[in-house]
Structures are given as C-alpha cells and as structure tokens.
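Report on one structure; see the data block that follows.
A single protein chain has been omitted from the complex, and every remaining protein chain is retained in its original position.
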Amino acid sequence: MKNRLSRFRIIDDGKKFKRVFDLDDPKPKGLPNGMIKNEELEEIEPGTSFTLGGKKFFVLSCTLKDYIMEYLHRKTQIIYPKEAGYILLNLDIFPGRKVGEAGTGSGALTAIFSRAVGERGEVFSFEKRDDFTEIIQKNLEVCREYENIKFFNRPLQEVDIPKDFDAFFLDMKFPWEVLPKVNSSLKPGCRLGLLLPTTNQVTRIISTLQASGYFIHEVSEIFRRSYKLNAERFRPEDVMTGHTGYLVFASKLKKTEEGS
Amino acid sequence: MKNRLSRFRIIDDGKKFKRVFDLDDPKPKGLPNGMIKNEELEEIEPGTSFTLGGKKFFVLSCTLKDYIMEYLHRKTQIIYPKEAGYILLNLDIFPGRKVGEAGTGSGALTAIFSRAVGERGEVFSFEKRDDFTEIIQKNLEVCREYENIKFFNRPLQEVDIPKDFDAFFLDMKFPWEVLPKVNSSLKPGCRLGLLLPTTNQVTRIISTLQASGYFIHEVSEIFRRSYKLNAERFRPEDVMTGHTGYLVFASKLKKTEEGS
Amino acid sequence: MKNRLSRFRIIDDGKKFKRVFDLDDPKPKGLPNGMIKNEELEEIEPGTSFTLGGKKFFVLSCTLKDYIMEYLHRKTQIIYPKEAGYILLNLDIFPGRKVGEAGTGSGALTAIFSRAVGERGEVFSFEKRDDFTEIIQKNLEVCREYENIKFFNRPLQEVDIPKDFDAFFLDMKFPWEVLPKVNSSLKPGCRLGLLLPTTNQVTRIISTLQASGYFIHEVSEIFRRSYKLNAERFRPEDVMTGHTGYLVFASKLKKTEEGS
Partner (left out) sequence: MKNRLSRFRIIDDGKKFKRVFDLDDPKPKGLPNGMIKNEELEEIEPGTSFTLGGKKFFVLSCTLKDYIMEYLHRKTQIIYPKEAGYILLNLDIFPGRKVGEAGTGSGALTAIFSRAVGERGEVFSFEKRDDFTEIIQKNLEVCREYENIKFFNRPLQEVDIPKDFDAFFLDMKFPWEVLPKVNSSLKPGCRLGLLLPTTNQVTRIISTLQASGYFIHEVSEIFRRSYKLNAERFRPEDVMTGHTGYLVFASKLKKTEEGS
C-alpha cells in the first residue's frame, strides 16, 4: 500500500460494525449512526475512539489481513488468513522471492504474496477468466505497496514466463492442465502449493503429481476455532467454518517433464 | 540465513528419514544406511536423488519451516507453522517492521519474524531464563539471514526499549507481568499477540487486557489435519495434534497505562 | 411413542423442507406447495414418494432423532445427537436401567433415555424452572413410548428420591449445587455425566468432583463434520457447529459425602 498510515479500521465496541476506511478517498465515511467527514477522521489518532450518534467507535491500525477481509471487492471465494499464513511458510515466501500464482481470483493471496516478497521480490499472477478483470485490477491497485506484481489476464499455459520461480501456487479448478508449464518454470527442488475444494480434485492431483515425478510433502486442512471474549463464560463460538479447501504441497524434481 | 543454497533437505522415499544438512559444515553427513561426504553432497543438484545403501534419497531445497522443524535445537515446545503463519498475518509482520517477542524459547518464531521483516526490519527478542541461552544463541546464529535480531537474555520488564514497536508477541507463562512494558512500547492501534496453552491463562489475560484498555480482536485455535498420500485410498492420518495453544490478538489503545 | 407407525418424516428431494407429521393428529398437513389431508397421507406407504404442487416429497420412517430434532417444541438449547449417543454409552444406559436427569430442558435427552431403558427401566427427570413446564409435559407426552418417565417440576435437591440410580446426567448452570443429592442417590462405582458450555464451569466442576471424591474419567468434546452428497464433487459442508458443550464423566466413589 502506498501509504499505510492513510488507512484505518473502524470498529464498534460490540464488533457488529467493522470497516476499513481510506483517507486518500476524500468522500465522507458512512457509519451505522451517521456520516463522518474525511477531514474529521484525519484528526483522529489511531488507538483512540470517538462517539457518533451515541455509539463508540475505535480507530485501529489496518492490517493487510483486515484490508483484505473487509475492503477488497470479492467476486470469488478468497483464501482465508488461516490458509494464507500456512502457505507463506510452506512455499518459503519471504523478501526477495519470485513467486507465481494462478488463478488470481479476487487478488487476496496476490496482495499477501506482494507484501511478503517486498520491493526486491516479484509476483506473477495469472487469471484466464475475463469477467472480473476490472475488479482484480482495482483490488491490486489499492493493495500494492510495492511495484512487484505482474498481472496477466490470460491462461498461464499461453504466457511465456521465466524459468526461475522460487515457488508457485495454484488455486484453480483444473490445476493438472497447467502443470507442464509450472514444471518448466519452477526451480528444481522448489515448492508448488495448491488449494482444492473437493477430494476428487485432490486424488486426481496426487496421481498427476506422482506421475510427473513430484515429491509430495503433504495434503492437509487448516481449521480455525474462535472463542467468545468473555472471561467469566469462556467458550467457543457456536458456529465455525467447516471447510475451505485441501492444501497440497509438493517439490519439483529435476527433469520431471522428460520423465527422468 | 547467510547462504541458503548451502542448505539441503534430504528425505527418503517413504518419508521415514528427513533431515536438513548444511554444506558449510565440512563433516560427513550420516544417513540411515551410511555416510555421505560433504564434497559428494556438494555435487548433487537440488531436485535430484541419489542412492545410498540401496535406499533412494531426494535432495530438496530447504525452507525455513523445514529448517526450524528439523534442524533447530529445541529446549522448549516450539510454535508450529500452522500458528506461525497465522501470527504473521494477524500481527501484520512484513518487510521493514519492528517487532518485539518475549520469550524467545528455542528461537523458532524469532527466525520466522527475522525473515519476514527483512533487512530493513528489526526483531527484539527477550528471554529471562538463562538455562538455554547457549542454544538460543546458536539457533539464532545459524538462522539469521539478516543482521536484524537483537537478543536480550533478560526479562523484558528490565530492558529499556524503544517506544515504536509495530507489533509484539508474547509466549510466556505469566504474560500479564510484562503487559505494562508492552503498553509503553507498542504504537497505538498496533497489534499484540499471545500464545497460551491453558484456558485459565486465557481467561486471566482477557480480563487483564480488558482492564488495561486493549481492544481484543480474537481468541482462536488453529488445527491442522493431514492426509495419507494415497490417491486410491484417500483418507486422513490416524492421529493428529490435539492442542498447541490458544492464540489471542489485541490492539493497544492510546494511554492505556494512564487508564483513560 | 404410543404408535410409531403413526409418524412419518416428509422430506423433499433437495432437503430444503423436512418435517415430522403425526397421523394421530387429524388436521391436514402443510407442505411448501400446498396442503395434504391426513386421510391421504395415511394411504401413502413409507419408503415411497408423492408429488404436490410440482414438487416431489419422500415419506420416510421417523426415527426418535428426527422426531426430537424436527418436532419437539424447544424452549432451550437441546442436547444434540452427536452428544446424546456418546452419553448413552458412557453412562451405560440400556434396557432396564434407572436413570436420573436434571434439568429436563425441552425433554430431548429425557426422551432418548426413556427409549433406551425400555419398559422395565425408569427415568427420573427434574426441572426447577416453571416457565416452560407446559412445553416439557407436552413434549414428554408425545415422546413417551413407555410409561417410564417420572417428571418433577422441582429442584432435584428438594425431592426425596431412591438411592439406587444406575446413572445420573446433569445439564444445568450450577451442577455443583445438586452434587450432594446425586452422591446419595447414585450406586457406588456408577456414572455421573454432565454437559457444560463454558470452561469456567468445567474447571469448577473438576475441582468439586475431585474434592467430593469422584473418580473423573474424562472431559471431552464431540464434533460432527458433515459432507455434501455429491459423488463427483465430494467435500465437507461450508459451515459446522463449533460448540455445544464440554462433556464430563465421573464415577461415584463410596461414602464420598462422608469424605472417606
């Protein structure tokens, strides 16, 4: 993000209302009980609170996670933070890395990768569908802190890309279709990650990866269970997310295409 | 890590043996069926395999996660990758950030923070126990890719530290003891994270945080369920980790010390 | 239930509508696309389907579980089947047993106990609140297959009860209040079960049970994760129940009251 100080997260005491606001946008901000002018919001320091229409609102710093969960325009199911953090560590995504991703979806994971690889890193993101290009471009525009994202509104298979990717992530319906391209782009020994919602896709990709000479590290699911914030009556929330997808992590072996 | 190309992860076909080896260390490496000389290992390209004593071994790139899980000397329960990734996102730890951590434990999370904040970032880590200082220092020495870790073998309360931390993480038995120090070090609106193994600690910290004027975002647990890698008989592993700890995330409000 | 053949469960193809109907009740039955007369429903055999307003409905046998989940009038959170079945086995509730329960709640577990102990068994159920006595009595009336339920609309502590209970189950806010009564009613070595929603209640009851000389077998939670019924796209449901309560099972030791 160009200027992170220009973003705030406003949340009420009971957490019923929570939203991220951008000071760069001069329009007044709508809150549950009224409007607040952008100039007024600029005067409010982070970590403090204000009262509007009899209701207390806290002004907190905006994390990239908040930004993605509450501000990004979504056209697709996004990858949740519980998975995104685990993906960062399993794909070894850190400052300076060159990372590929297909498909882009709403750009949530693209934004996370972009921040993690920093100004010396690179993120190549591919989305073949063209029905929400505009939303992706808008999302990536507001999210990008660094000029390190290359977005391609074309199928990965059809784009001519470098051969030295440090990691690749696939979040698409038929990932086996792009595997030959990934094989020739990923450095030997480096990591490929995938998210797949159904067991049918997982068993098919296991077979394909094994036949293509990949070393599969794991197939796993990540769950998050959250608790009510009451010290006298401490208990989990009544409802939790039951499923997002199965994560698959594998390492590319050398010359897998040639069937060594 | 000074030179990541000097580290490899060697793993057998059945994943019974997996270990990280360091080429900077000239000693021969012990494998299940024999020894391999360091010079020999240097000749083997990542992404390929070799055979020793009739057994096939793959040479893969070593992620920081592998390195921590398989190479780090442990004196304490370390924070697992499933939690570490989620912590990175919730504390908004990315290149250039200044992050505090107490206690250091075995240094696993310190290493992850160090990589994530990069060369322009800073990690301050505090450990009051002095019975495993040597192991921490050795772990942090081999882990550090950047000169961005400041390790203090003293209680956080007793160290004079800057007032502009972007995030703080506490993994200690009595975190309420260091809260006043954290209050005065963390930037207003910024994030504090904690890992606590028991519900008694969680209910106590909820009360303390609420009384100290923190805004608590969430208390949650992260689970990982892994699957057997058999496409014809796809099923979860028989056993899973049942508990590591409860994660707590909160934002510091301004003048919490003065009890506003 | 007096005549189980008189009850049916009607469910549409897509499971959007599912309801239990009682042929003993002569009123016409309301379905999503119209009404069906009781006499018409009587003619439809279980295991078949009929079409009403262009929609297909299946007529299935009604299990006690269906009956409880879909027909019982609820004033309180009921105990779910995932817990109820586990309770039956842990309290060793089978034909001929004498079982105590406090509080009755909506009578769901009472009905399950009644069926399980059969005509030679006995279920004593206590509910101190009087704001939904009518609903309990109606629920127990329609549920009872056997004349084996004794319902007391009074606090357990105040009722003079036998000393030879085979098992006792407590689902109430302050179970420690009735523990002395349970102690003197439960056969030595036999099982007490409890359901408690918060960890604060659990830690308190662990202390109380240990101080009262109970042998605690386990504290556990039961989760159920359900899947979408699509063979080509097999995957878990997006949302699951995150919490109902903690189950506690203990055995009464002899003369626990006298503090042996």
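Here the chain labels run A, B and C in written order, and each chain numbers its own residues starting at 1.
Simple rule for what comes next: a contact is a pair of C-beta atoms (placed from the backbone, for glycine too) under 8 Å apart; a residue touches a chain by one contact, two chains touch by 3 or more.
Owing to the predicted nature of the structure, the values given are computational and were not obtained by experimental measurement.
Q: Which listed residue, B:26, B:54 or B:242, touches the chain dropped from view?
A: Checking each option in B:26, B:54 or B:242, the one touching the absent chain turns out to be B:242.
Q: Among C:87, C:156 or C:194, which one touches the chain that has been omitted from the display?
A: Only one of C:87, C:156 or C:194 touches the chain omitted from view, namely C:87.
Q: With the missing chain put back, one of C:123, C:143 or C:190 would touch it. Which one?
A: Spelled out, the listed residue whose C-beta touches the missing chain is C:190.
Q: Go through subunit B and note every residue touching the omitted chain.
A: Residues 197-200, 225-226, 232-243 of subunit B touch the chain that is not shown.
Q: Give me the subunit C residues in contact with the hidden chain, please.
A: Answer for subunit C: residues 11, 45-49, 58-61, 63-65, 81-82, 84-92, 94-96, 112, 115-116, 118-119, 187-191, 199, 202-204, 206-207, 210, 215-216, 218-227, 229-232, 234, 246, 251-254 touch the chain left out.
Q: For review purposes, identify every residue of subunit A that touches the missing chain, sorted by number.
A: So the residues of subunit A touching the unseen chain are 199-200, 203.
By definition in this document, only the chains that are shown with their structure count from here on.
Q: Once subunit A is fitted to subunit B on CA atoms, what angle does the rotation have, in steps of 5 degrees?
A: Fitting subunit A to subunit B on C-alpha positions yields an angle of 180 degrees.
Q: Just curious, how far off is subunit C from subunit A if you go by their C-alpha centres, in Å?
A: 43
Q: Residues of subunit C that touch two or more other chains: which are they?
A: If we look for residues of subunit C contacting two or more partner chains, we find 199-200.
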